[in-house]
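Missing here is one protein chain; the remaining ones are kept as they sit in the complex.
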Amino acid sequence: MQLAAYIPAGVVFLLSLGFVGLLMCAAIFLGPKKLTAEKLTSFECGSEPIGSPRARFSVKFYQVAILFLIFDVESAFMYPWVVNFRELSYTPAGAVSWFGFTEMALFVGMLVVALTYVWRKKAIGWD
Amino acid sequence: MLMIFLLGALKWLGLIMVFVMPVASLLTWAERRQSAMMQDRLGPNRANIGSVRIWGILHFVADAVKMLFKEDFVPAKAHKTLFRLAPVLAFAPVLIAFAIIPFGPTIHVDHLFKVLDPYSAPSGGERLQIFTAEFGMLFYFAIASIANYGTTLAGWASYNKWALLGGLRASSQMMAYEVTMGLAVLGMFLVTGTLEPGAMVDWQGPNPLHWGITVQPLAFLLFFTAAIAETKRAPFDIPEGEPEVIGYFLEYSGLGFGTFFLAEFVEIVFVGALMTTVFFGGYHIPGLYQNGFYFGDWFFELPHVVVAVLQVHAFIFKVIFFCWFQLLIRWTLPRFRPDQLIHLGWKKILPMSLANVMITAAVLLWLGL
Partner (left out) sequence: MGERRTFVFGQKTAEELEAEAGLPTEPMRVNMGPSHPAMHGTVRMVLTLDGERIRESDIELGFIHRCFEKEAEYATYTQIFPYTDRLNYVSPMLNNVGFALAVERLLGIDKEIPERAQYIRVIVGEMARIADHLTCLGASAMELGAFTPFLWFLKAREWLYTLLEEVSGARLTHSYVRVGGVVADLPTDFSEKLGARLIDIARVLNEGEGLIKDLRIFRDRMEGVGVLSAADAIAYGWSGPCLRSTGVDYDVRKDHPYLVYDRLEFDVPVGTRGDNYDRFLVRMYEMRQSLRILRQALDQIPPGPILVPDYAVTLPPKAEVYNSIEGMIAHFKLIMDGIRVPPGEVYSTTEAANGELGFYIVADGTGRPYKCHVRAPSFAILTSLTKQIDGALLSDLIPTFGMVNYIAGETER
């Protein structure tokens, strides 16, 4: 695509970010500023905060992120296949062929194996 | 160049400022009013300007004004830059994602009052869609991932354990359901052969039997579930589950909180618009073709401008229907436990989406495309 076709996207970016930025600036400049020591401490349900939130948190959240990475890349690979499915399904002679389908079935199959592995190892979720 | 710029800005203003922001703001009122009607009580009906009350619709104005004038402060040990950046990252992507939604047909300015030829479209004309690109829906998926940053950063930057828990939960949930969203709608892409929403709406056309919902009903269910989970609405509102971890926006006050809040409602409108576009024929009305209404043998001719106006109204009506439906779901169902939510996403919806795609591909091949 020519660069000119991306101008509307640029317009949208500019205007949206500008609008939200305007909201945030309005918030900062329109409100009163009466800071007290208590307001600035963290809220921990009415008592003094215990410990620090900058301690290391559980690795289980990280596991979910890695899983996401794998499957998102998989879905990224599936998009071009989906769009080109009709071309992939015809042999050069013009007959219907299952070539494109089988290719993707193998790919998805490998990823299903990966998913089953992760499932059985109980790495999904917070067990 | 300037024309393109101005047209884009005009479409943005028309879509976002005239339609999306008012609808999202009204949704804040509608949610409380609809929930009140479901729960056998009155709901907000007091906000007034002078003696004008309009059933309390002005509550959203009152809310906005209240939030604007509240004190906006950053907790002492929070990370100031990220703290201020997080609401922007949560709200701006949703507005940007509206760029790919086709909210009306192609307008041909010089044919406005004539009846268009049903078999061919005149060249030129301006499509009522801000950004048309070959990779249409991928734009949405890319931008929506940035919204994930907003919530997680808000949780981390707040220097608060409860906010951190909420932010982490939000990130796990959004990541799980982004994958499933991407995979669930692949079936629809297979059938239409394109990623571009405008082309998908054209493919669906005014015949309801050709719409996404009849062709891919399972994909609709999975996509709708995943989209509601993305927007963190009940029953998936674990990150903001007030009785549990209070939420990733715990330390935000005034308009900072208002931004997250409004982002959620704009997302509701967006999910409605997305469902309409992909599965319900976009702006098409059953039976309304380019040159008029066809019902069996009965034909009623209509000029182009009437058709265009009717179609834009149809789009608005469908989006509002989906907003109402999402509000209904929120007030009926309790929320999932986080691990049940993750299990649902990875163990149920993901395999079903994959199966849906492969079966759709097999059926298409078998039917000979």
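Here the chain labels run A and B in written order, and each chain numbers its own residues starting at 1.
Basically, a residue touches a chain if its C-beta (ideal position, glycine included) is under 8 Å from a C-beta of that chain, and two chains touch if they have at least 3 such contacts.
For clarity, every value in this text was computed on a predicted model and none was experimentally measured.
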### Task
Consider the whole complex, including the chain that is not shown, and state which of B:G8, B:P93, B:G254 or B:P338 touches that chain.
B:P338
### Task
Among B:G167, B:P206, B:P235 or B:G282, single out the residue that touches the unshown chain.
B:P235
## Note on the structure
On chain B, the omitted chain is touched by residues 35, 38-41, 161-162, 165, 234-235, 237-238, 241-246, 331-340
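Here is the rule we go by: only the chains that are shown with their structure count from here on.
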### Query
Once bound in the complex, which stretches of chain B touch chain A?
1, 4-5, 7-9, 11-13, 16, 67-73, 75-77, 84, 87-88, 91-92, 95-96, 98-99, 130-134, 138-139, 158-164, 168, 171-172, 175-176, 178-179, 182-183, 186, 189-190, 193-195, 250-251, 254-256, 258-259, 338-339, 342-343, 346-347, 350-351, 354, 357-358, 361-362, 364-365, 368-369
### Message
For a test of understanding, state which residues of chain A touch chain B in their complex under the given definition.
### Response
1, 4-9, 11-13, 15-17, 19-21, 23-24, 26-28, 30-35, 39-45, 49, 51, 53-54, 57, 61, 64-65, 67-68, 71-72, 75, 78-79, 82-83, 85-86, 89, 96, 98, 101, 104-105, 108, 112, 115, 119, 124-127
